[in-house]
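A protein chain is absent from this complex, but the other protein chains hold their places.
Naming follows writing order (A and B), and every chain is counted from residue 1.
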Amino acid sequence: MSEFFRMGGYAFYVWTSYGVVALVMTIEVIHNVLQQRREIRNLKRQLAHLKAAGSNGEHPHESKT
Amino acid sequence: MRAKRKRRLILSGLLLVGIGTAVTLTLLALNKNINLFYTPTQVEAGEAPVNQSIRVGGLVEKGSVSRDKKGLTVRFKVTDTARTVAIEYTGILPDLFREGQGIVAQGRLNERGVFIADTVLAKHDENYMPPEVADALQTAKAMRVTK
Partner (left out) sequence: MAATDGLPEQNREDIYRHMWNFFHRLGSPVYFYRWAGKAIPWCWGVTALLLLSGLYLGLVVAPTDYQQGDSYRIIFIHVPSAWMSMFIYVVIAVCGFITLVWRMKMADVMARASAPIGAMFTFTALVTGSLWGKPMWGTWWIWDARLTSELVLLFLYLGYMALLSAIEDRKMAARAGAILALVGVINIPIIHYSVDWWNTLHQGSTVTKFSKPSIDISMLIPLLLMALAFQLYYFSAVMMRARSTLLIQERRAHWVRELPEVNAP
């Protein structure tokens, strides 16, 4: 087992490489999850505002695809 | 609408072709400067400047490596299989340095045509295999030679 972690004396280089890659790939995923949640929250707030202002003739225009 | 789209298609295509040609021409013009090192053949032909910091690359010639009794000075020759250049280096060599290995040395060429290196970098090949396979290949090669 300790043989595995030693990586034939190249432990520092091998494990730093894997560590950096694992770190940035994890950050990217967490960022994406949080961003999606944030956007949904923003939309909810926006929609609540609209409903509050509601009834007095606001009509969101539809966007074309 | 259709004509407009076609025009955009042609314009985008032209943009790509134009950039492609421009870059190709630039690279052709720069071709020599992009090379990382001089080969022994180029050094022999006098293409490499003397007493200027340059790089020389090639394979470490078999049996050419001699180490100083005291100190860390190493003398060896690099070859591109056609010509050779003698190199003198004082310092620690990379793990991969051995006879037959590709290396790139940075330093200056002196008037006697000896290259005084201040760094030696190892260049490894693009082959990856377990040691047993490498050994097997070696034996197979040796057998073919002796036959």
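Here is the rule we use: a contact is a pair of C-beta atoms (placed from the backbone, for glycine too) under 8 Å apart; a residue touches a chain by one contact, two chains touch by 3 or more.
Just so it is clear, the structure is predicted and the values come from calculations on it, not from any experiment.
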- Query: Considering the whole complex, which of B:23, B:45, B:72 or B:140 touches the chain not shown?
  - Reply: B:23
- Note on the structure: Contacts from chain B to the absent chain lie at residues 5, 8-9, 11-12, 15-16, 19-20, 23, 27, 31, 34-37, 39, 57, 93-96, 104, 119-135
- Message: Tell me which stretches of chain A touch the chain missing from the display.
- Response: 4, 7-10, 13-14, 16-18, 20-21, 24-25, 28-29, 32-33, 35-36, 39-40, 42-44, 46-47, 60-63, 65
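One rule holds for everything that comes next: only the chains that are shown with their structure count from here on.
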- Message: Centroid from C-alpha atoms only, then distance chain A to chain B, rounded to Å. What do you get?
- Response: 43
